[in-house]
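A selection of the complex's chains, in situ.
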Amino acid sequence: MPTPEQWKLWRQKRSWYERNSSRSRSRRLDRHAAEGGFFVRRPHEGEMLDGLDEGRVSVGEGTLFEPGCWVTLGPRAEIRIGEGCFLNRNVMLASVELIEIGDHTMFANGCVVGDGEHRYDDPEVPITWQGFKPRGPVRIGSNCWLGVNCVITGGVTIGDRAVVGANSVVTEDVPAGTIAVGAPAKIIREIDFKGSGSGN
Amino acid sequence: MPTPEQWKLWRQKRSWYERNSSRSRSRRLDRHAAEGGFFVRRPHEGEMLDGLDEGRVSVGEGTLFEPGCWVTLGPRAEIRIGEGCFLNRNVMLASVELIEIGDHTMFANGCVVGDGEHRYDDPEVPITWQGFKPRGPVRIGSNCWLGVNCVITGGVTIGDRAVVGANSVVTEDVPAGTIAVGAPAKIIREIDFKGSGSGN
């Protein structure tokens, strides 16, 4: 049987890990959403509420977070999301510096965008205590479509109306109007926009 | 503070996005499941209930949907799922025309099957408003095993007793009794069925 001290520690962990389920935090997040015209389905993980309170997170009108999204950011990091975006189930945004997303961009289930990475190069310290190092801001344009389980790493810029294939890992820039697939992702072609003179 | 109009819009969104949690829709889905001998764990997203009501979705006896599955279909689309299938956590089926799945087929966590794709070729309109275009029916046979996070795209036929490796993206047909892996998935070998004369 756990000791009273063990239960006390367990309860402290529970209130920290489940903080976003508290009535007061939940209501505050909905207030931001109602005011900004966006919507956050639950469960929702991370520090989006704190970032909204402090002005380090902004979310445009009409943007939707499906259940299971996890938005996390370091103490000085920013996340800027435009209007009319869709973040489907289990999408994660993890910012140590800056993640910028334009308008009407769609993230399929399970996409992960992170502008930093865990440090792992100190052989004496547990990796979980080494913190994150920034790899440069991530900028994703407007009207992009990121397929299922895409991973976008630090320092990457994705141009407007680009498409990224499912299960890709994007480690280099993707120009506007192109399609990239694979791990690491490579550009496979330009999109033939209707009426652009270049295609059907 | 949000205005009363902003809260009104927020509440309208909530009732739409959370419609599947309503007592009445939830009970109706369970009624279909009890009658058909299948089971749908919650949360469950999408329009499966509507499809079952209208006869455009059918699910065989013994089939199980684990939590987080998302079954969505367009206004005339169909989804036919056989008996004894397993759809593990966070599997998504998205039909604009037809998805057919045989009996005893297993989908590991996070698989996504879609017979259409978002249109993205109009440079003047937000991508989120361009709708879907069909890429041809998806037909998956009986006794298939689809590994974790497989993506099956439109127009693909997967034969009986085929196996698809984890994190694959299947864009071409997979013949019966073969193993395909990769993104895009390639056939790596035929299965040596016991007693088939071709193997152990």
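Labels for the chains are A and B, by order of writing; each one numbers its residues from 1.
We take it that a contact is a pair of C-beta atoms (placed from the backbone, for glycine too) under 8 Å apart; a residue touches a chain by one contact, two chains touch by 3 or more.
Being a predicted model, the structure only gives us computed values, none of them experimental.
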Full complex, copies of the single sequence (shown: 2): 3
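Rule of thumb we're sticking to: only the chains that are shown with their structure count from here on.
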Whole-Å separation of chain centres (CA-atom averages), chain A against chain B: 24
For the chain B and chain A complex, residues of the former touching the latter: 1-2, 6-7, 9-10, 13-14, 17-18, 43, 45, 68, 70, 90, 92, 110, 112, 118, 120-124, 126-129, 149, 151, 167-169, 183
Complex contacts: residues of chain A adjacent to chain B: 30-31, 33-35, 37, 39, 41, 64, 66-68, 84, 86, 89-90, 103-106, 108-110, 143-145, 147-149, 161, 163, 165-168, 177, 181-183, 191-196, 199-200
